[in-house]
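Just dropping this structure here.
Note that this complex is displayed minus one protein chain, with the remaining chains in position.
Moving on to subunit A:
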Amino acid sequence: MQKVCLTVNGREVSAEIDERTLLLEFVRDVAGLTGTHNGCLEARCGCCAIEVDGDVVKSCNVLAVQVDGAEVTTIEGLAPQRLAPVDHITTQSLAGMYRPLEAVRGTPEDLHPVQSAFHRCHAVQCGFCTPGMVMVLKDYLEENPEPTRDDVRRAIAGNLCRCTGYQHIVDAAMEAAAEMRGDPVPEGAAHAMTAAVDGG
């Protein structure tokens, strides 16, 4: 057994764990944050991507003991208001949560720009790959604010999506990039038009 202490989304989490515990298991089972998904467990699908000290990694291929003392950000850490646990779901709380698509923008009160772009562009179908996609794209767009559609496809090469065919995910990444740069975000179905024109 080994004592490991991590800062997960600003909260200190420490535990005595088996040395074999993967970072993914630490985040899900010890920190209790199940937004990070266990997809393939062999560093292929990217559903478990999280940030460790500012760099995105596949948490299924990292031991928790390897990153002892690190700052970890998971998908839950991107949207501060979702950190407060909802222990009682009512019609009212749901009505408060779901606002018209147009109203959701990437602000600290709402969602991270990547998340809100995913929302607007319908880049989510079953949603299993989404946390990993969002974490990798956030890391990528912070480093490359002006990507081409091809760049985005290369950035998410290590993230598999079995539903969307990636088209809407790339749309969302382009919108998120624009929003993160501070450019005006295209309205309505404009992104669908661009996608059709450039074929990718």
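Operating definition for what follows: contacts are C-beta pairs under 8 Å (C-beta built on N, C-alpha and C of every residue); 3 or more make two chains touch, one makes a residue touch a chain; residues count from 1.
We adopt the following convention: contacts and distances are computed from a predicted model.
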- [ ] Tell me the UniProt name of the left-out chain, picking from "3-isopropylmalate dehydratase small subunit", "ANTAR domain-containing protein", "FAD-binding PCMH-type domain-containing protein" or "ATP synthase subunit a".
- [x] "FAD-binding PCMH-type domain-containing protein"
- [ ] Pick out which of A:56, A:72 or A:134 touches the chain that's been left out of the picture.
- [x] A:56
- [ ] Touching the hidden chain in the full complex, which residues of subunit A are there? Just list them.
- [x] 2, 18-20, 41-43, 46, 49, 55-58, 61-63, 65-66, 136, 139-140, 154-155, 157-159
